[in-house]
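Can you read through this structure? Questions will come right after.
One chain of protein is taken out of this complex; the other chains stay put.
Naming follows writing order (A and B), and every chain is counted from residue 1.
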Amino acid sequence: MKGRLRFARTPAGSIGLALLALVLAVALLGPLVAPHEPDVPVGIPLTGPAEGQVLGTDFLGRDVLSRVLWGGRSVLALAGAATLLAYLVGGAAGMFAGYRHGLVDGTLMRGVDVMLSVPPLIFLLVLVTGAGTSAAVLVLGVALVQAPLVARVVRTATLEQSVKGFVEAAEARGERTLAIIRRELLPNIAGPVFADAGLRFAYSIILVASVNFLGLGLQPPAADWALIISENRSGLDLNPYVILVPALLIAILAIAVNLVGDAIARTLGRSGAGEAR
Amino acid sequence: MSVAPAALTVRGLRVELASTAAVVDDVSLHVAPGEALGLVGESGSGKTTTALALLGFARPGVRIVAGEVEVAGRAVPPDDERAARALRGSRVGYVPQDPGNSLNPALRIGASIQDVLDEHVRSAPRARDVPAALASVHLPGDSAFARRFPHQLSGGQQQRVTIAMALACEPPLVVLDEPTTGLDVVTQARVLDELRRLRAERGLSLVYVSHDLAVVSQIADRLAVLYAGRVIEEGPVVEVLSRPRHPYTRGLVASIPDHVVPRRLRSMPGVAVGVGERPPGCAFAPRCPQRRERCERELPELEPIGDGREVRCFEWRATPATVFEPPAVPTPSGAVGEALLRVESLAAEHRGRHETTVAAHEVSFEIPPGGCVALVGESGSGKTTIARCIAGLHTPSGGRILLDGVPLAARAARRPVDARRRIQIVFQNPYDSLNPRHRVADSIARPARVLRGLGRQQAAGAVAELLERVRLPTRVAARFPGELSGGERQRVAIARALAAGPDLLICDEITSALDVSVQAAVLELLAELRGELGVAVLFISHDLGVVASVADRVLVLERGAVCEQGRVADVLARPQHPYTQALLDAAPRLPEAAA
Partner (left out) sequence: MRRVAAGVVTLLVVSALVFAGTELLPGDAAGAVLGRNAAPEQLAELRAQMGLDRPAVERYLDWLGGLVTGDLGNSAAGYAEGSRRPIWDEISGEIGNSLTLALVAALVMVPVALVLGVVSAVRAGRLTDHAISTSSLAIISLPEFIIGSLLILVFFSWLGWLSPVSLIAPGESPLAHPKQLVLPVLTLLGASLAASVRMVRAGMIDALRTDYVQMARLSGLRERTVIRRYALRNALAPSVQIFAQNIQYLVGGIIVVEYLFSYPGLGKELVDAVAIRDVREVQSVAIVIAAVYIALNIVADLLVVLLVPKLRTAA
């Protein structure tokens, strides 16, 4: 198992992990230590840092620190759920297409091409117009944007493995498709497929945060970092912290996930399929 | 009047990895003007690293740390790119291994050649122009040809273009790194002719790097044999090959098949040591039949033994002469006339996106129980497709395949389990024929469980027995394929096929990815298995010499059709079809004196 954690020992990987731990701590433990309720006004709107309000107040006079401490869970949960869903849908489709070749493959991949020819945000906004603004729509939308990308990676990996001697040997033995997928294909495509799971998650974060920022995802009075930035844009002059702190937190989260993802991809790429342990 | 300087002198060359392990060590070479030196070794011997160092070049990750290289009396500085660059192309030309990938796909071939001419316009006043350079390698010198892109040329033409580039500025010395390895035999023979002619016309000095002793012996005057990064034997070609003095050279010669006088191949025990694991004494000692205690402690020097020969061995006087025996082909057991497998008018095609190519047409033959039938042909002759049809991996477009008189379904999945058990296949590439995520034991046990219905315990017992059968130590069972060499993997693949208890073993170019000495060992094993188990073999190969040493009958395929078939001895001795004749003429052999 040591080999799997090798990425943590690269400089980028360790810095990324440390940053990720920091943001996760703020997001998960924050609500426990928040001094105020996130959606109750405690003072004059948009005042700077003061006694009892370390980061000042937002445009409705709510405590910025408390809102920030509450506001990390949503982006993590939504992006996480969307990524997971994308892997389920895209993974199954990609593997099916890659192993079955022919018509199934052609149709599925044409579908992927169409999905990829629409800008992801447009896709999300169209969906929101049709299905309304809600967390479920957001998760589903982001998953649908990501699934074709996952499918493509899985398909390529499957295709590459499916022409190898050990897969053909299994076919010549007359093994069933399911057995071939489970025994021969899955163990060999898991590496390359999950190599970019970190990057997929990072992209999910970007999409979720962007839609929330546009005010078309989570609705007020929800405490969400992106939404906090969006709501208080015009109050920037009066209390810059209301923008700066959540913006930095999102930035650190995104950078950390990307650093870790990149480090994992690199170490996986270096060790190659030749190493099993 | 002074003596002309040597075309090439190398003294004490050492090339290291970043870990300071030596890839090449203490290599000294000498090439007289107009002489051709063959630099021979198997994979990992350091031959390509040496060849590149002759141009002052080291691939990323390695470094030239010691040694002097002089080309025509001028030193090639090891770490001065600029100075080395001035010599490349003008004083020493380079012909690469893989012409298809070595020509810039974005440039017309004329422009590629022109680039070299432009670079050396001052230092090489004798340089030719593009048409002359092309004409010198018998390519059309007209501008239409020069305006082609590399992908519009055949493999042979591409290699001629790289030769034209290497010779464009008339360098006195040319380094050729496996220049014919990717080509089929007929094209290879033409390129070799071309090189011989150019050498005679221009008095070129050559360093010809290859793994193939037979090819090198056709062009070189002298031979330097590399093992584990050191020259272990050097001398005139015919003498070295007919009376090798180093036990490794002897073993190498004994493992080379010959298609004119079929011989029993003898393999060397053990495997070559890798870079960084070389023992303190002689690197060959662990595999050497004549090693003494001293060999393991002390590194022998390259010792002159007269007649212009040198050997790096303390015990060279003890090296026995090579003896060749005819191959021991087991006689087929079982009733005569009863075919195990019969192929009737088989047709197959490959459907691409835009075109359909015929892979097999009206192919009929039969394999008797315990017999060995070979399919021979160049790449694209359809031999592998026929094998895949029999294994149930490719759907034929016509004809029938019968096992014991019973027609087989096209796909393996539709065949009864017993038919799948009785026909097993071993693939060409040992590096992808085993699942890298499964231990050797699991890979071998699977067919026994799926096809013979053995339980977990019984299958484990069978694994141990099969490993012994393919001459692998039992501890290999717990290993992953990544920890094994190519030859070991191919043995595991054979064990996996045998685990089903087959009556027919399809061997699809099973040795073409292996070094000759490893190939000899695998073929030796195959012959023994036939004797022990009485299993019939369908042997697919492009190498007539290999076929001659393993098969009873042979089918020669040309573009999907059988152009000749018969007993191996008859076909090779008296080929009837012009294509067979061309193949036989083109296939390189060791010099007569050595064979």
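Annotations for the structure displayed:
Keep in mind that, in the parts below, contacts are C-beta pairs under 8 Å (C-beta built on N, C-alpha and C of every residue); 3 or more make two chains touch, one makes a residue touch a chain.
Not measured: the values here are computed from a predicted model.
Check A:Val128, A:Ala172 or A:Leu218 against the missing chain and you find that the one touching it is A:Val128. Checked against the hidden chain, the listed residues B:Val40, B:Leu55 or B:Val215 yield one contact partner: B:Leu55.
Of the candidate positions B:Ala21, B:Ala86, B:Leu454 or B:Ala513, contact with the unshown chain belongs to B:Ala86.
Take subunit B: the residues that touch the chain left off the picture are 52, 55, 57, 59-60, 81, 85-90, 93-94, 96, 98, 101-108, 115-116, 119-120, 149, 151-152, 162, 165-166. Panel shows subunit A; residues 12, 113-114, 117-123, 125-132, 202, 205-206, 209-210, 213-216, 226, 229-230, 233, 236-237, 240, 243-244, 247-248, 250-251, 254-255, 257-259, 262 of it touch the chain omitted from the view.
Assume only the chains that are shown with their structure count from here on.
Inter-chain spacing, taken between the CA centroids of subunit A and subunit B, is 49 Å.
For subunit B in complex with subunit A, the touching residues are 391-393, 412-413, 415, 417, 420, 423-425, 427-429, 432-438, 443, 446-447, 450-451, 480-482, 493, 496, 500. Contact residues on subunit A toward subunit B in their complex (touch as defined above): 164-166, 168-176, 183-184, 187-188, 273-277.
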